[in-house]
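Only a single protein chain was left out; the remaining protein chains are all shown in position.
By letter and in written order, the chains are A and B; residue numbering begins at 1 in each of them.
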Amino acid sequence: MRASSLLSEGLAVLRKEITSELRSRVALNAIVLFAVTTLVTVAYQIGPYRIHEDDRPHLLSALLWIILFFAAMSGLSRVFVKEEDARTGKTLRLAARPGAVLLGKLLFNLMLTLALETVVVPLYCGLMGLAVRSPGGLALLLLGGGVALSASATIVAAIIARASGSGTLFTILSVPLILPLLVILIQGTGAAVTADGLSPVLPALRAIVSLAGVTLVASFYLFPVVWND
Amino acid sequence: MSATTVEFEGIGKRFGSRAVLAQVSGVLRPGAVLVVSGPNGSGKSTLLNILAGVLRPSRGAVTYREGGGTVPRRLWFERIGVAAPDMAVYDELTAHENLAFLARLRGLRSTREQAAELLDSLGLPAREHDRAVGTYSSGMRQRVKIAQAVIHAPRVLMLDEPSSNLDAAGHEAVAALVREYRGRAAVVVATNDPREAAWGDARIELAL
Partner (left out) sequence: MTERKDWWKWLLGLWILAVVWAAFFYAPTARGFKGESARIVFFHVPQAWVAVLAFCVNLVASLRYLRRHDALDDARAAAAARLGLVFCILATVTGSLFAHVMWNSFWNWDPREISIAILLLVYAAYFALREAIADEERRASLSAAYAVLAFVTMPFLVFVVPRIYFSLHPDTIINTKGSMDMESRMFQVLMASLMGFTGLFVWLYTLDVRAARIALARRRRQED
């Protein structure tokens, strides 16, 4: 009975998120500040030469994903928490299909995550002297990891926004869901650093793509209940 | 397009150990404005939230009927327009952006002229339409909230204390809106204001 599609409504939500983020910059500031602070601390205190050559691929990958994960955690819950804080949640609930809301918020969080990665990863590689032998592999991991990370974070943000909206709860609920992903990403990034070509990262990439797929399917199935109850 | 009626039967709601509503029943239909009144904390807003489908009742059921059939809960939101104290519009957006966004979500192409006309009719002067809602007074904000509730010409209109924060002119604008919708939509108003209560054709009095 309606003329517009889920996609166009989702894009309307995305557009609203972007406009309102550009005017308030709450999530962006939180993420960038966190990322820059940790990045500088790590680079200053550990730097390129503190870690033994053999340990570098694995340890540096782990550090990178820890920075990315916690920077993302500091901002990605805003997307739903701000609606409840500003009491606009009910307005949105009564105007949009749940699927459109989730789609828009998901795309917005994905944009934030990818922006975070584009800023942090080159800086990190430069500051830590990390030479990546398979840049293409790393890019694919960052893309897939960004999708999976924002998918998990978005649905958990939806849950905690309806609970108490606390950032602590967001992290508590996210850690068990995202830990497998982080482990896979760290392994895959280690492989991309040490070996040429795409084939070394493929096992990790396959796992990440299926994890992202499962999370997305579960999110769209669960979201109407999370959003409306 | 047939009219929508909303029937509710034996509604009860608890928050933890506190029972807010018990055994409330009634019906919303076009042509008869229902007024829900009662002291603070008696559950007026809770009842409206349950009728709108944004809160699940602990007991009882709400049914939306159209023609011979019922409307599934996930489609209720398409029928209804709601203005309530716990519903805000986006502070960072202008009045026009707010209305355009909410209309687009509903799959409507609302033109700027339509939105401007609606805002005018509710007494929001045109020079304010393109300023961020965050800079508004509470009365101006209330007018945008009412506009948001009727931008899509809903078949069920739910107003919770609609003229709070409004001056006499604002109150009259809302009264005109209720008169306009009385004939073509199912209208419910939750209020303790005797002037608003006078709009009602039927009444539910909630007790503490």
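Brief remarks on what is shown
In this text, a contact is a pair of C-beta atoms (placed from the backbone, for glycine too) under 8 Å apart; a residue touches a chain by one contact, two chains touch by 3 or more.
Given the structure is predicted, the values throughout are model-derived calculations rather than measurements.
Screening A:Ser8, A:Ser166 or A:Ser199 against the full complex identifies A:Ser166 as the residue touching the chain left out.
The residue from B:Ala3, B:Ala22 or B:Ala116 that touches the chain not shown here is B:Ala22. Across the interface with the omitted chain, chain B contributes residues 12, 14-16, 19, 22, 55-59.
Think of the hidden chain as still there; on chain A it touches residues 58, 152, 155-156, 159-160, 162-164, 166, 169, 172-173, 175-177, 179-181, 183-184, 187-188, 190, 203-204, 207, 210-211, 214-215, 218-219, 221-222, 225-226, 229.
As a convention for this text, only the chains that are shown with their structure count from here on.
Here the spacing of chain A and chain B, counted between their Cα centres, is 37 Å. Contact residues on chain A toward chain B in their complex (touch as defined above): 1-4, 8-9, 12-13, 15-16, 19-20, 23-24, 86-88, 90-98, 100, 224, 228-229.
Looking at the complex, you find that chain B touches chain A at residues 52-56, 74, 77-78, 80-82, 84, 86-93, 97, 101-102, 104-107, 132, 148.
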